[in-house]
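Okay, so here's the structure we're looking at.
Only a single protein chain was left out; the remaining protein chains are all shown in position.
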Amino acid sequence: MKRKIVFTLILIFFLFSLVYPVSFILLQSFYHDGKFTLEILKIALTNYIIRKSIINSFLLGVIVVLTTSLIGIPLAFIFDRFSFKGKSILRILFLLPMIASPFVGSIGIKQILSRFGSLNILLIKLGLVKNPISWIGSGFLGIVILQTLHLYPIMFLNISASLNNYDISVEEASYNLGANAFQTFFKIIFPLILPGFFAASSIIFIWAITDLGTPLVFEFNNLVSVKIFYTLKDINTNPVGYALVFIILLLTLILFIFTKKYIGKTPYTTGRTQVQTKEKNLQGKKLFSLYIFLFLILLISLIPHFSLIFYSFSKKWFFSILPSEYTNEYYKIVFTHRLTKTGIFNSLIYSSVSTVIDILFGFLIGYILCRWKIKGKGLLDILSMMPLVIPGIVIAFGYVTTFSNTILDPRNNPIFLIILSYSLRRIPYLVRTTYSSFLQLDQGLEEASYSLGANNITTFKRIIFPLVSPGLFAGAILAFAFSLMEVSCSLILAIREKFYPISKVIYTLAGRVTDGPNTACSLGVLGMVITAISLFISTKIFAKKIGEFFRIG
Amino acid sequence: MAKEILTVENIDKSYNGKVVLKNINFTVYENDFFFILGPSGCGKTTLLRIIAGFVEPDRGRVILNKKDITKIPPNKRNIGFVFQNYALWPHMKVIENIAYGLRVKNYTEEFIKKKVNEIIKITRLEGLENLYPSQISGGQQQRVALARALVVNPQILLLDEPLSNLDAKLRDELRREIKRIHKETGITMVYVTHDQKEAMTLGTTIGVMKDKEIVQIGSPYEIYTNPIDIFVASFIGEINTLKGEIVKKEQDIFKIETEEGIFFVKTKKQINSENVYISFRPESAINEEKVNVIKGRLHDYEFYGDIVKINIITQKGNLFKIGIYTKDFNKYKKGENIVFSVSEDRIMVFEQ
Partner (left out) sequence: MRKKIIFLIFVVVFSFAKGEKNLVIISPHWEGIKIEITKAFCDWYEKNYKEKVKVEWIDQGGTSDNLKYVESLFKKNPEGIGIDLFFGGGLSPYLKLKSENLLLKYKLPQNLLKKIPKHCAGIPNYDEEFYWYGVVLSGFGILYNKRALKFLKLPIAKTWKDLGNPIYYSLIGAADPRHSGSMHMMYEIILQTYGWEEGWRTIFAIAGNTKNFSTSASEVARETSIGEAVLSLCIDSYALAQIEVNGKENMGFILPEGETVINPDCIGILKGAPNIEIAKKFIDFLFTYDGQLLWIQKKGKKGGPKEYSLNRFPVMPEIYDNPELEIDINPYKIKNTIKYDFQLAAKRWNLIDDMIGCMIIDCHSELKKAWYIISKTKNKHLKEKFYEIPFDKKVQRFLWENWKDPIFRNRYINEWINFSLKKFKDIIVESKFLM
């Protein structure tokens, strides 16, 4: 009975925070003036600029999947096949690009890539080019670069996991039967890493097309995500936004189902014996060139972060490779300025409250999924993983439209909805960590406690919680850090300044004249440091399993 | 008459329509070392978990010290449980693991210290108190598990295949250890295993389980010498078996015709069918030509140290195993024809 109440409460949470807003969007896309219509969708698909935006978004997704593959797959193979000094440190370093969202990174990188930015000045000084090259162009290229540098670790992690799943003997068997390296790759290795590749690709694709912050900073407006952002302003007079969100939703769901089915069908794990190792020792020139290659990739992928740091300290950065004068004034501003102070305070409140909610729900759901036998468990499983699939921009859009003119209207006070969106979006992390902790936790450990006379509460306090808490802690830190730097929901839901979280403050400052961008960068660096520390702690606790956070299904 | 500690009555249990336990009944008396013996998958672990209260039966009752505890949660039963994989808490030291059961009952620290030291002595864990489970060996972990279960003075101790994760030598050692602890503490134990050797050497009573049911309960001797059916007979030790047909019965002597000729069997058992199996254990045959003769060629032998089991193949192609002492082995040569006989009261009869 008690179980049913708890279970129902959790279902109500998802119903309210996820199912209802999403259904509302679907309804609005097809109902107009009280009857079913395809008109709104038709307008969206026939309007030239919207069609162009859809095509651009699609292209962006595909290109970023390709570019991340080009970096991520070779990296994964290098880490799988060779052993070299500093490998474990490098493995963590290659996760570093994830510490700053491309949105924050793009503020700094403009200083590098612009027509008279660092890169062109350097090339001109080296005499490599005569006239400056337009790197940013329309902004599309800039978005591709930033997203690639941010997202390739996801590809890297997923492919690494796939490679880790099978034993070298399956390759040896292929060679043994007379296949050459080429055949072995396409007939054996490729199919084995394919599920990992699909999983990573769908995350990267969805991430790329729903990223709102980066295109906003590069001012490339012909993308679905940006169109959604702008249509929200006159959603009462122009319902095309609903159709756009519907299209995004449809695309993500198709990908999700496809990935889930594909991966579900092919449980390719051959299990690795501990005796054999794929790793080869490299020496001399080969080792040297490997290091050069790795460091080069690392260096390039950290350019946005370095530029952000430099920009945050620059007093004057005009027509030079690096700033000509430095100052730490902007860091002082970050802690004294009204807007930044409110932003930091708000974000801390939003993130910690939502993390507490996440811990509670994540723990409960993880426990229920692992230990209870109750009807509707499958539904709960799907619901709790859904926020991983449904983009933030869809959730935020849903909240604004669904709850406008109610007591929860974000135009009056968005706190509840921001916290709700933050916690909803990070619940899968916590569910996943607690679930896997519970799976590893032998049920006998609990039963042993009961058999010695301990009641539920004591057993929870003394046995279950201490054993599950490292996983819970790691997940919570990660959830907190990601919430702190969350972009889409923050940009859309926070309309009044006094409710701005960090991301929206950064966005606002970046668009401000004079010292705004520098202050935005300092705030970005601050966020970056917090995320890096959190990621580091979580990685320490979770070791290689960190990759699990970035997989669907 | 010893005091009844635990009675299990008419227990049924099924999971998702699949029957796991069917009408289980038995009683365990004070100081008993009761064994539930059966092949894997026969439901014996589920039975133990029902007694402990981790699983609720569909039907039937569990009675402990004359009290029906079927509906009582596991933490209120005061039943000790030793898990197959020990279930030691990895985040607690050995001493914390052991003291846990006392701590949750809010005993004074002084009392806890005394009790823990006592049990550490009994289980010979001195010096390991401040180590974590991952830092000690499998055998030591098993002792900690035992100590943890025993320290709270349970009314009864349940052990779920506690030795199955250990290697042969450690297993022997710990078997003796458990026997000693049983003697020293006098606690009533219910022990689940698939290893008949364990049951025979340790048990005071054995309940043999076959396919969801308990088929026979008795002392090791009873079960060995007078098994209820051919399953129990073969599960508890090696047997030679022949198919036969009862041709005549005079008082308690049966005349049974088999491929290998006529056998006479003396038993008080009620046999209701003409078609039967006759069985005898390897050590029951003697090297003489009397009644119930088996003639054949010495085909092969297995050397066990104190005894040798020789394989005899008869002209009809049946194989018999005969146990002889090693000291007598030099009488025989491979390939030679030899003759054995089994006295009529050492042959068992089972309905087909």
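Order of writing sets the chain letters: A and B. Residues in each chain are counted from 1.
The working rule: a residue touches a chain if its C-beta (ideal position, glycine included) is under 8 Å from a C-beta of that chain, and two chains touch if they have at least 3 such contacts.
Nothing here was measured: the structure is a model prediction, and the numbers come from that model.
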item	value
Interface partners of the hidden chain - shown chains only, full complex considered	A
Residue of A:349, A:370 or A:532 touching the missing chain in the full complex	A:349
Which residue of A:327, A:413, A:469 or A:539 touches the chain not shown here	A:413
Option touching the unshown chain, where A:139, A:153, A:428 or A:501 are the choices	A:139
Residue of A:87, A:496 or A:540 touching the missing chain in the full complex	A:496
Where the missing chain touches chain A, by residue	9, 43, 46-49, 52, 110-111, 114-117, 131-132, 134, 136-139, 216, 219-222, 230, 233-237, 316, 318-319, 338-339, 349, 353, 356-357, 360, 404-405, 411-413, 415-416, 419, 495-499, 508-509, 511-517
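Note that in this section only the chains that are shown with their structure count from here on.
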item	value
Chain A and chain B: spacing of chain centres that average the CA atoms, whole Å	57
Residue ranges of chain B in contact with chain A within the complex	49, 52-54, 73-81, 83-91, 100-101, 104-105, 148-149, 152
Residues of chain A that touch chain B when the two form their complex	442, 444-445, 447-455, 458-459, 462-463, 466-467
